[in-house]
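Missing here is one protein chain; the remaining ones are kept as they sit in the complex.
Right after this comes chain A.
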Amino acid sequence: MLGRSAYLLAYNATLSAGWAYVLYLTLSTIANGGSLMDVWQAVELPLEIVQTAAVAEVIHAALGVVRSPVLVTSMQVASRLWILWGIVHLVPEAVTARQVAAVSIPGTGGAAIGLSLATLTSVWALSEVLRYGHFAAKEAGIQSKALLWLRYTGFIVLYPLGVSSELAMVYLASGPIRKQRLLSLSLPNRLNVAFDYYVVCWIIVLAYVPDQITGFQIDPTSVLNIGTPVRAEA
């Protein structure tokens, strides 16, 4: 019991700190007038490490260390890993070339954010700092109302912004993926099979997005509570 709690505290605290570092790198690069490519070069290694470490969450769910459903957790982690490795890491030049369509912020009289790699990494990082921070605090026995409020309220903004930034990345990457036939296999070949990664990307988007939107509307907590530690029966 104690071992598990200590492990989860260490895991969540480490990842929270790791994501905080990614957030810091993103924001400081932007503040120093860096380009989107500069942001990518700054965050690449730590981002790839902390995001890939989320695979442990699927293992936690499968082993019953945490209370999350295995399938939902796997889908969440897989979609993040796909965006990171299968999109951004694959064509960093393309996804840092520009922003995509600005999203206007309600109640600010027209202020807008363009979706870009910077919104992606900051939104991912901020939501993960809050999520892992929340779980770490829980394991440490700290019940912070402020952290809880921040996490749940932040989620309402961060989640849609995160999903739309992810889609922006796929959109930016899709051009070179199609033109250069990246990760694709053409006929004729000795296996007698063809594979078109460009088509697969859109199939994933079409299968994944409606699921994300409806899932979010029906039960935000299904997404929010991934990683919730198992509590002993009261």
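Here is the rule we go by: contacts are C-beta pairs under 8 Å (C-beta built on N, C-alpha and C of every residue); 3 or more make two chains touch, one makes a residue touch a chain; residues count from 1.
Everything that follows uses one rule, which is that contacts and distances are computed from a predicted model.
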The complex's invisible chain, by UniProt name, from "Signal peptidase subunit 3", "Mediator of RNA polymerase II transcription subunit 20", "Very-long-chain enoyl-CoA reductase" or "SEC14 homolog 3": "Very-long-chain enoyl-CoA reductase"
Residue, one of A:Ala31, A:Ala146 or A:Leu187, that touches the chain absent here: A:Leu187
Touching residues on chain A - with respect to the absent chain: 187-194
